[in-house]
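What you see is the complex with one protein chain gone and the rest in place.
For reference, chains read A, B and C in written order, and residue numbers begin at 1 within each chain.
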Amino acid sequence: MSSLRNTDIARLRAHHRLMWRIRKLEEAALRGLKAGVVLGAIHPSIGQEAVAAGAVGNLRRDDILLSTHRGHGHTLAKGADSEAMLRELFGRVGGTCGGKGGSMHIADFSVGMLGANGVVGANIVIAAGSAHAIKLRGEDRVVCCIFGDGAINRGPFLEGLNWAAVFKLPVLFVCEDNGFAATTRTSTMTAGGGPAVRAEAFGIPATLVDGNDVQAVDEAAARLIGEIRAGGGPRFLHAKTYRLTGHTGVDPAAYRPAAEVEAARMLEPILRCAEVLRSAGLSEAELEADRGAAEAEMDIAYEAAFAAPYPGPEEAFRDVQDAGSPEEVAF
Amino acid sequence: MSSLRNTDIARLRAHHRLMWRIRKLEEAALRGLKAGVVLGAIHPSIGQEAVAAGAVGNLRRDDILLSTHRGHGHTLAKGADSEAMLRELFGRVGGTCGGKGGSMHIADFSVGMLGANGVVGANIVIAAGSAHAIKLRGEDRVVCCIFGDGAINRGPFLEGLNWAAVFKLPVLFVCEDNGFAATTRTSTMTAGGGPAVRAEAFGIPATLVDGNDVQAVDEAAARLIGEIRAGGGPRFLHAKTYRLTGHTGVDPAAYRPAAEVEAARMLEPILRCAEVLRSAGLSEAELEADRGAAEAEMDIAYEAAFAAPYPGPEEAFRDVQDAGSPEEVAF
Amino acid sequence: MTIMTYSAAAKAALAEEMRRDPYVWAVGEDLGRGGVFGQYAGLVEEFGPDRISDAPISEAAIMGACVGAAMTGTRPVVEMRFSDFALCAVDELVNQAAKARFMFGGQSKVPLVVREPIGMWRSSAAQHSQSLESWYAHIPGLVVVCPSTPADNKALLKAAIRCDDPVVYMEHKNLWPMEGEVPDGEILLPFGKARQVQQGGDITMVSWSAQVHVCAEAAKSLAAEGIGVDLWDLRTLWPWDREAILTSAAKTGRAVIVHEAVQVGGFGAEIAATIAEHTGARVSRLGAPRAPIGYAPPVENAVRVTASQIVAHARTALNG
Partner (left out) sequence: MTIMTYSAAAKAALAEEMRRDPYVWAVGEDLGRGGVFGQYAGLVEEFGPDRISDAPISEAAIMGACVGAAMTGTRPVVEMRFSDFALCAVDELVNQAAKARFMFGGQSKVPLVVREPIGMWRSSAAQHSQSLESWYAHIPGLVVVCPSTPADNKALLKAAIRCDDPVVYMEHKNLWPMEGEVPDGEILLPFGKARQVQQGGDITMVSWSAQVHVCAEAAKSLAAEGIGVDLWDLRTLWPWDREAILTSAAKTGRAVIVHEAVQVGGFGAEIAATIAEHTGARVSRLGAPRAPIGYAPPVENAVRVTASQIVAHARTALNG
């Protein structure tokens, strides 16, 4: 670990910064939720930041990302603006979706982030199709599709993976396995050997990685995305992690023992990343600077988002469709 | 082969008879189709009879069967009456469904046959649920669910198998793999190692069998159904076969070389079964008697079905629902 | 009489039916921890995890398995969490459950209750807010129930569980905490009988689900202006109480149908068309514009039918 090369250290430091930004963005969102400023449900990814940083960090800006209901981290990692994201969570003008989508539909097409999704597993087939278009267009872009361990029990998991494999499409499937589907321990409702075994059964090479080890995720994703971009077809990454919060911002998560959560807290990705950086020579001040910068960014973003106005009611009728738009005939 | 025990010979002879009955039933149906007596589409299973005879033959009468659009053989094997089946195909009174379902919805609940299905793969989740009810009721019945190789690319394949494995349900899944999904060679649209590999990935022990060898199917099914009835949970049987006709009664099947079909014809299950019986000492006359009896049965059934009346228009309003029935309010 | 919430009333109904009939069971995601709205809280303790069963995130299997289970001697209650997710299981409901009895020539019934919570619930956005009751009213074989009060939620859910048809049972998410009087003892409501919320001679108003309460509020304002509203809660959309509604419309000569769902192709169209076909009454509808539901409150509110809109609409209808 202390034998890290300088380039590795810089890269790891960037992950450290990004993970703090994700953490602080979500802490801001949770604060907003408590204050009644964030509307609707939010699903924090606190404790899972290494998947976003390690996997999404390997995408080019013109690569494509599809995410889930728990997509803040992925979206920020893809390059979305934190203030625009908070505006979206607060339902304000200037939100990434103009305040019309909220947390569960956060998207920023300008950075290739084609959407969180309120329907578990729905993004898997959409991602396959996005990759299908890339192939038809003869481009060298890659699609990254992130979903939870609960999603592997929905039909679109089979249909989307089979599709991607049959058509040899440039897509990286990432199963962000936090052990739970809402209040249910996923293992109790999943038969067989799990995500990677299923992916292999659909003909997609799968890699298992410690999803709380950002270096490991980074290395695996870099390799897999390289293989995909070289024309190797789809790849699968199974990243094991743990969600430190409840399923939503208001879930006390009483369905799991405190000791389990405490144990997981010792293994959380930012701590572990800091440990490696420390042993590679970074000072406490440098590490603290990353945290502090992230906090400052999100505090400022929060205030700016909070100050932004709500969209007007006319937005209810905009961007529905061209033919027969409700701006012309609403009833 | 010539060392078959007498009980085995009797069992094999019964398979031989049953396979001829299926063959002759479907030949009668095809004759009816040409004559305009069979209405709608029919999907013959000619060449695939060993799966029906070998697998379904191991079910008790109170066990449950669910089938596909290509379900005549399965239904007959479960004990449905041939005349009632032809009446159904002809859309007549006394059909298993009163002429309201036709070939794609043939069902005979009195022998535990809960329906063919017009939607590929839909029977898989229904079968899982039927087995779920059996478990809840504490019964020792077994469900057998037959589907094609094309069905393994639909979501319900994943969802139904996972369900059965999670709840340890008494169900035998049988993939009747004839190599084609309509006009498409299934291998071109299926990624990975195929039905059995997928089933194993969902935690269900799978067995591969030559689906044109009725003894092999019989033995495998007997063993698997025994395991299931003993409380072992779901099992999977992958039976490879070949459809000798077109996808439907009117499909010339021009999408495959004549030589391929000719080669398959040499391996068809009735011929092979007869060969074994012959070497076990059965005479040509005995073998011919099986064929002849089947033909006579179906000729008589055809005539009786043909003579039967159509249901009246009032049947359109019957058996829809209790509350708000169209017999009371149709519009 | 006991004061209960809409949620508790449904729970009581399910518990009573499960005690009565050992083959009634419920299945859905997270039911063991009470379900997403707590409407199953505590039931697993009484009935155990086989009868209050968790499920994988597999809506197609939840629905499809229950079709099979309903044809094999049990009476499943399917929990879909949000009606929006039931769109992952439409083949199983519409092609299988609804048609099995007919296409198998009456050999089997499919006694299934599909609970699909509907409606806007502050800032749940486009995929967690829909009201698609008119879809299921269009499908032969299905019964559609939309209870609006705790008392009805108890009596209708009990009736749904005993019904031999597949019943799409749509509770409104905003009503879960609503309190109301629930009669003690075993009460079942028949399907197809509307509830007269209040009597009035000037205009007939028809609604269902949460929107009934908005109509009642509007009716109060209209009463202050001297306009008497004959307000009906349809309770069930299929079968629906044509007799009561046509009689009322013929009497008042004016009918307005109010619902939260998109107006275009909503069930209000069926009622309005039927009234127009069979009476001389003038008809009109108030539903949502044909737009998805937005997240930001002003965007969400723009598609909400409010009491003041209903009042204004009724006034126009009476003067028009």
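Rule of thumb we're sticking to: a residue touches a chain if its C-beta (ideal position, glycine included) is under 8 Å from a C-beta of that chain, and two chains touch if they have at least 3 such contacts.
Since this is a predicted model, take the numbers as computed values, not measurements.
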Which of the displayed chains are touched by the chain that has been omitted? A, B, C
Which listed residue (C:Ile118, C:Ala291 or C:Ala307) would be found touching the missing chain in the intact complex? C:Ala291
Omitted-chain contact residue, chosen from B:Lys78, B:Arg141 or B:Arg154: B:Arg154
Pick out which of C:Asp54, C:Asp84, C:Glu116 or C:Glu300 touches the chain that's been left out of the picture. C:Asp84
Touching the missing chain, which residues of chain C? 84-85, 87-88, 90-91, 94-95, 98-99, 102-103, 125-127, 132, 134-135, 137-141, 238, 261-262, 264-270, 272-273, 275-277, 282-285, 289-292, 294-295
Chain A, residues in touch with the chain not shown (by the definition above): 64, 66, 95-101, 105, 107-110, 114-115, 117-119, 122, 124-134, 136-137, 155-156, 159-160, 162-163, 166, 318-324, 326, 328-329
Residue by residue, what part of chain B touches the chain that was omitted? 39-41, 91-92, 95, 97, 99-102, 104-105, 117-121, 150-151, 153-155, 181-184, 188-190, 255, 310-317, 320, 324, 326, 329-331
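One rule holds in what follows: only the chains that are shown with their structure count from here on.
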Drawing the touching chains as a network, do you get a line, a ring, a star, a complete graph or other? complete
If you average the Cα atoms of each chain, whose average lands nearest the overall Cα average? C
Just give me the whole-number Å value for how far the CA centre of chain A lies from that of chain C. 36
Between chain B and chain C, what's the gap in Å when you average each chain's C-alpha atoms? 40
Tell me, which residues of chain B touch at least two other chains? 155-156, 159, 162, 166
Considering chain C alone, which of its residues make contact with at least two other chains? 55-56, 58, 60
